[in-house]
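Note that one protein chain is taken out, while the other chains of the complex remain in position.
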Amino acid sequence: MNMINLLLFPIIIPFFFAMILMFFKEQVVVQRVLTLIGLALSLVASFWLIATVKTEGIQTVTLGSWPAPFGITMVSDMFSALLVTTTIIITIFVVIYSFSSIGVERERFFYYPAILFMITGINGAFTTGDIFNMFVFFEVLLIASYLLIVLGGEKRQLRESIKYILVNVISSAIFVIAVAYLYSIIGTLNMADISVKIAEINQPGIISVIAILFLIVFGIKGAIFPLYFWLPNSYAAPPIPILALFGALLTKVGVYAITRTYTLFFVHDIGFTHQFLMVLALLTIIAGCIGALAYFDLKQIIIYNIIIAVGVILFGVAQMNTSGLEGAVYYLLHDMLIKGALFVLIGIIIYATGTSNLREMGGLIKTHATLGWTYLIAAFGLAGIPPLSGFIGKVLITKGAFEADHVIGSIIILASSLVVLLSVIRIFIYAFWGPQKNELPVRDQRTYRQMMFPAIMLVLITVAYGVGAEWLMPYMTDAANVLADPSIYINAVLKE
Amino acid sequence: MEFVLLIFLPVIFALLVPFAYKKIKGIHTGWFVLVVPLVLFGYYLSFLPLVMDGGHAISEMKWIPSLGIAFTSYIDGLSLLFTLLITGIGSLVVLYSVFYMDREKEDLGSFYVYLLIFMTAMLGVVQSDNTMTLYLFWELTSISSFLLIGFWYTKDKSRFGALKSMMITVFGGLMMLGAFILLSIMGETFSVRELIAQAPDLLNQPYFTLALVLLLLGAFTKSAQFPFYIWLPDAMEAPTPVSAYLHSATMVKAGIYLVARFTPIFGSASTWIWLVTGIGLLTLFWGSFFAVKQTDLKAILAFSTVSQLGLIMSLLGAGAISYHATAAMFGFATYAAIFHLINHAAFKGGLFMIAGIIDHETGTRDIRKLGGLMSVMPISFTVAAIGSLSMAGLPPFSGFLSKEMFLESMVALQHFELFNFDTWGILFPIVAWIASVFTFTYSMYFVLKTFIGQKKFDQLPKQPHEAPIGMLISPMILATIVILVFFIPNVIGKWIIKPAVMAVQPTLYASPSAVDIHVKAWHGFGAAGLWLTIGVVVFGTLLYLTIPKWQPLYRIQPDKLSLNNGYDAMMRGSEKGLNRVSRLYMTGKIRTYLLYMFAFMSVTIIAILFIKDAFVLDMNSFTAITLYGSLNAIVLILSVGFVVFAKSRLAAIIALGGVGYSVALFFVIFKAPDLALTQLVIETVSVALFLLAFKHLPALSTHGETKRNKMVNLIVSLSVGVMVTLVALSSHSQKMIPSISQYYKDTVETEAAGGNIVNVILVDYRGFDTFFEIAVLAIAGIAVLGMIRLRVSRKEPTDENK
Partner (left out) sequence: MEFILSILIGILFTAAVYLILSRSLLKVILGTGLLSHGAHLLILTMGGLGGTAPPVVIDGVTDFADPLPQALILTAIVISFGVTAVMLVMAYRMYDVHRTDNMNELRGNDEHD
């Protein structure tokens, strides 16, 4: 069956379900069921999409049947398809986690529609082939995120949300002017067409300037140095399920955008643009390392680990060789999954102990053994201990860097694994080992088990991702190949 | 069946252990676990005939073929030797632990799981031919060691000792990973054998030395060489079976294994020889010197282990010299290294077990409180004496033979003529001898102070008596081996040592029988080793007898200067120090963060604009200046000024509206009627919204902004404005490709059936955009609704944000 519109399903289905959910504002159970159904359907579509891209190549659709580049083209290459699928998987489990943790009050005020709208925006941003359309999808996901970050109106939320929205308004404005500048010079908005035209004029200096401007725009969202400062406090404000979604998904959209633009558009002045990216990536890793060790608050530790991961991924992209790009793709997907798992896990720890301050915890392994071991596996996964999921990506990125003669960068990548390990093992040593400090608050065992289910599932998925790396290799290689060779993407879009 | 799978047998068996612990109450879980190492030992023994003749066996299980990563088991002399050590001593340790670990008090379910994981990991390290899976098992040993050291996790020393060991060994592991990746790029393979085959080609590649150093970092951290040894004394927090197994006989030897295995690749480099021999010797001395300072029995043994590992390491380094000089005297060293490795495993394992027995039976490990135990613990005394004397290097014990060979090898070094050894080479035997003296001293100290001398039984927590026979079996077996090897060293040599030596130096020896080294106890009066040993005994005894006089000298070194303190300072720095650093720039104020961002953006973009020669001002590209346009511009600027400098909310909002309407006017001037309409409507509604919102907000105030604040703000905002203008001018001046909108102009009537091109774009060509733009409005609506109506109550039980 030839489904031309298949690639639109992961965008349309959540949107459709979000609309329906708005009719069931007060019926929380109905909302929960419908959300899961909608996400499940989207997941099926996205798996189907991956299979289709594997067998038939890049899928494209230009809305309205206008020829590209005059209409808006949606493009699903393996990279996008993998990202879309991972997004939906994580969302499903975070939603399940929400059932026991977000609280009915929020659920009655558009919590699930907001999540589905945000997924629409995220999947749309991953799939679009038009730079202004990407701006629109960014706005969709941002406005849904505004709703999520402030929902509930707690004191801390209100204070941080206003700053969050401010930073994003600024970044959106700069996105608009960057697109405007680019349009002025080459007169098109279609991403494949942009790539062709930049190649035609051989990326003169002004285009490189705009490249850096785009890097700044997406870097604000993706939290690279020196644009990440807003993230630690903003992300720590909302409840854990929202933090999990933000941490696992939102920053990655920025990373995706940088990757896409820096492998499709701005590939003719690599000595400058990608060196710049690489330096910023390394500084990002260092900044993240400082933060991950500096605080004894559970949320801050994992949040700063987001920043470290962003640095590692972009470092891999900056190498612009097969190893580096493949490693970056691997590591990106791994990081989305493992961050989702870790945030859910620390959410359970916070629930069990009633605090997020590590110094006030201790001895949890006696009462919560499963939580402890699950956490430890996730922690090792984050640090890249083989055979868990972070390892392959890290090895490939390091290999790519050595191949490109960036020795110091490689050593920094390897050393950052040590810092990551230290930061997450601290949580294990203080919260699970160690003497018990305070009385644990009385908690419902059933709720605990319900919360553990998505956590364990996510960790199992990451373990499978690591151990079963061989099955995933063909897909990763496909994704990396498209990134390494823009002509594949361009041909798929413009020659239809 | 692929025998590589047997590596996983322990860890698979470990899945059953918790059930055995919980369900089968009568029998100590250790008895079940004992089966595993025994079976494995027996199985691997069967490879002995094959390996003795110089053969090898390979078994592979693929993991990620696309990347060339597989689990490969390669059995040759070296790996078989280690495998037998791991499984053999493993069996003895498990047996010992059955009696040492109390079934009621200890969490055996976890203990044996960790131990079995370790066993798998260690087997994997020594058998692995694929560097990536070798790394996998290497880190797994770090992890299992972490879990075992922290076994009694409520004790702070256990937790932080475990952390220290993990940090240092994982650091080394990561560096080793870097080395493996470099090697894989240079040799285009992950297989160690294939790399060894390419050794001559690798020598001249650019990153050869870097890979060498990184690999050694891995080896030195794991084998506790200077300065990385500091984790080993802290690791003594682990239960004694763990200390006997991991931290004397197996895990700490992994670095030695690594050096031995990679000698064929790196051995011909002078950097290697100097580093391995030098650091080894330094460690030998350092460990033996500080061993006498210790008061805890296990700590003495820990420092002793550090020292002995240094000894073996230095021998491996000296052995690499045989790549450059083929005189017979240089051939000893590798043989001596392997030989001493076996001997050390035997006597040190036994000594640790005795230390554990003493702890178990007397309740303390403090040597100052012990004495005269010989009378109540004769068997333990015998075993301890055998172990200590072997360690000191006296006949008739195996340690004597390997110590002699060591001294001979060190003496031979001064005759080596390359790499500055002719000048510095004399240092080696001198340091080696001094260290041996101290080794003698602490060996005597360990056994004599504990077992002989004044009885201080009233100071002990428990009344001492001999250990149950079950606990003594394993140490007795080890002691027997120590004596046995003295009498049949060449049998052991033929079975195990020679094949291993061949594996380490394949270019020298084509087969094990070609290793023409014959171990003798007596070399005649002319042998340097004899006189050196006599000297060691004499001076060692002297030192031992005068210990009370010079032991206080240790206190001269201030604690602040120790390596341990360096590590502690680093860890403290990583908490408090970094916290202070982070707080320096993470002020919590959004203005600071925005200043960083805006400053970065404007400075970078303007700089790049000029660096890249991108700033172009083509006045001809600009359309003519019109009167209405200019007037409107002035109006707009004035409105902007009002917004900025307004003193009341109302004025500011109206000024903002003024800006908006001026923009609408621009839209009219520049032929965008739909835009103008939209802008007018939206601006009006916006103004209304602003009025509504600001009514509930307080009056405008500067909140104490200083002139300095304003200055900074001004500078940053000006640079942003300048950036925007400059890039805009440059972009407009460099229009290189005509816009695609020609297509819209061409087809709007014919294919889209519309007249207003902008509308048709919005609704047809780019309708997808519009669809989601409307969605944004809708979501904004529900966001507003949610914000106004939902105020979460304080009593929410699942509220985690306190």
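We call the chains A and B, going by the order they appear; numbering starts again at 1 in every chain.
Everything below uses one rule, namely that contacts are C-beta pairs under 8 Å (C-beta built on N, C-alpha and C of every residue); 3 or more make two chains touch, one makes a residue touch a chain.
Quick caveat: nothing in here was measured; it's all calculated off a predicted structure.
> For the chain that is not shown, enumerate the shown chains it touches in the whole assembly.
Missing chain, whole complex, touching shown chains: A, B.
> One chain isn't shown here. Among A:Glu107, A:Glu160, A:Asp193 or A:Glu326, which residue touches it?
For the chain that is not drawn, the touching residue is A:Glu160.
> Taking the full complex into account, what residues of chain A touch the chain not shown?
Residues 132, 136, 139, 142-143, 146-147, 150, 153, 155-156, 158-163, 165-166, 169-170, 172-173, 176-177, 179-181, 183-184, 189, 232-234, 236, 295-297, 299-300, 356-357, 359 of chain A touch the chain absent from view.
> In the complete complex, the non-displayed chain touches which residues of chain B?
579, 583, 586-591, 594-595, 598, 619, 621-626, 629-630, 633, 636-637, 640-641, 643-644, 649, 652-653, 656, 659-660, 663, 666-667, 670-675, 678-679, 682, 685-686, 689-690, 692-694, 696-698, 700-705, 709, 712-714, 716-718, 720-722, 724-725, 728-729, 731-732, 735, 739-741, 744-745, 748-749, 754-758, 761-762, 766, 769-770, 773-774, 776-777, 779-780, 783-784, 787-788
Note that only the chains that are shown with their structure count from here on.
> Between chain A and chain B, what is the separation of their C-alpha centroids in Å?
Whole-Å distance between the two chain centres: 27.
> Can you list the residues on chain B that touch chain A in the complex?
62-67, 132-133, 135-136, 139-140, 143, 150, 153-154, 156, 159-160, 162-163, 166-167, 170-171, 174-175, 177-178, 181-182, 184-185, 207, 210, 574-575, 578-579, 581-583, 585-586, 588, 590, 592-594, 596-597, 600-601, 604-605, 608-609, 612-614, 616, 724, 727-728, 730-732, 734-741, 743-744, 764-769, 772-773, 775-776, 779-780, 782-783, 785-787, 789-793, 796, 798-802
> Hey, which residues of chain A end up touching chain B in the complex?
Spelled out, the residues of chain A in touch with chain B are 15, 22, 63-64, 66, 69-72, 100-103, 105-106, 108-110, 113-114, 117, 120-121, 124, 132-133, 136-137, 139-140, 143-144, 146-147, 150-154, 156, 163, 166-167, 170, 174, 177, 180-181, 183-190, 193, 197, 200-201, 204-206, 208-210, 212-213, 216, 220, 226-227, 229-230, 232-233, 237, 239-240, 272, 290-291, 293-296, 347, 350-351, 354-356, 363, 365, 380, 385-387, 391-392, 395-396, 398-399, 402-403, 407, 410-411, 414-415, 417-418, 421-422, 425, 429, 432-435, 447, 469-470, 473-474, 477.
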